[in-house]
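Let's turn to subunit A:
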Amino acid sequence: MIKKLFAAVLLVFMAVMFYQLYSNITEKSELSGVARGYAERGASELGTQNIVTSIVVTYRGLDTLGEVSVLFIAATGVAVLLRRRKEDEEYAAPSKRQSSEILQTGTKLLTPIIVMFGVYIFINGHLSPGGGFQGGAVIASAVLLLFLSDVNYKINHGLFNIIESFSGAFYVLIGILGLLLFGANNFLDNRILPLGEFGMLLSAGAIPVIYSLVGLKVGTELASIIDNMKKD
Partner candidate 1 sequence: MDNFWTTLLYAFLSMFVIFNYGMLLGGVVYKIIARVHGRFGPPVWQPYVNLLKVMGVRTAISHGIMFWLGPVFRFAGGIGLFLFMPVVFGSVWMQNFSFSGDLLLVIYFIFFGQLGMALGAAESGHPYSPMGIMRGLAQVTVSEVPFALAVIALAAQHGTLSITEIVAAQQGGIGNWNMMTNPVATLAGMMAFLGMMMHAPFNLHLAPQEIPVGPPTEYHSNFLGYMQANRAFFASAKLILFMNLFFGGATNIPVLVGKTFTLYMFAVFVGVVNPRFTLENSIRWFIRIPTATGIIAVLIYTFKN
Partner candidate 2 sequence: MNIIHIIGFILMIIGFWGLLTQKNMIKIVLALAIVETGLQLVMVTFGFIKGHTAPILDSSELVKGAAEMIVDPVPQALVLTAIVIGVAVNALMLTFVIRLYQKKKTLSITEYKDLKW
Partner candidate 3 sequence: MTEADNEENKIIKPDFSDPELFCTALPKEVPRMNNIIQKFYDWAQANSLWLLAFGTGCGSIEMRPLYTARYDISRFGIAPRPTPRQSNLFIISGYVSVKTLKRIIRSYEQMQNPKFVIGLGSCTINGGMYWDSYNTINRLDHYIPVDVYVAGCMPRPEALIAGFDELKKRIKEGRGEGANEYAKNFAWYKANQKKIIKDWDMPDYNW
C-alpha cells in the first residue's frame, strides 16, 4: 500500500513534469530545418512520392540499416536464449490440442492473400504509406496464423535463413555499391539505380529494392521470433 502511495506521489510529480513540458510546447505553423529541406528536395532528388520513405530509406538510411540490425539481433538473441539444451528437455511443453476446423480452413484461405498484401505494402513503400517493416510485419502475421492453425507446423529454417541472410547481405551490398560507384559519402545512396519516372512503381532508384529486401528480412525474422517463442 505504502508502495502504491509512493508510486502515486511520484507519478503526480511526473505528471507535473509532463505538464510543464506540454505547456511549453508551441505549435508549429510551418516546416522548418531539415524537414523543409526534405520536403523541398526529396521528390526531385530521390524521386519518391512518400517523403517519409525517402527519409527512412535514403536520407536516414543508416538508421534503417541499424533498425534492421536491431531486429536481426533481437531475432538472433531470442534464438540464442531459447535454444534447446539437454537440461531444458524436462520443461518440454505438454502436447497441444489441434485448433478448430474453421481456423484451419480460414488460414488456408487467408495466408496467400496476407502474404500478397505484405508484398504489396513493401513494394509500394516509396509511393504510398507503408514499407519494408510494415510489409514484413504483415507477412509475419501470416506465419503466425499458420502457427495458430496447425500445432505441428514447422517453418523451413533453411529457407528462412537463406532469405534472411541474403536479403541482409544484399542490403549492405547496396550500401557499399554507393560507396564504390560514387564516392566516400554515398553509402546507401538509392541513386545507384536510375530514378525512373516519378510516381511509378519502378522508380526512386534502389528504394523499392531495399524495401523489398527489408520486407523479406523483417518477415522472416519476425516469423522466426514467433517460431522460437512458440517452442516453449
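Going forward, a contact is a pair of C-beta atoms (placed from the backbone, for glycine too) under 8 Å apart; a residue touches a chain by one contact, two chains touch by 3 or more; residues count from 1.
Candidate selection criterion: all candidates are chains of the complex that A comes from, given by their letters.
Only a predicted model underlies this, so the values are computations on that prediction, with no experimental measurement involved.
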item	value
In-complex contact partner of subunit A, selected from candidates 1, 2 or 3	2
In the complex with candidate 2, residue positions of subunit A that touch it	3-4, 7, 10-11, 14-15, 18-19, 21-22, 25-31, 34-36, 38-40, 42-43, 49-52, 55-56, 60, 63-64, 66-67, 70-71, 73-75, 77-78, 81-82, 88, 91, 127-129, 131, 133, 198-199, 218, 225, 228-229, 232
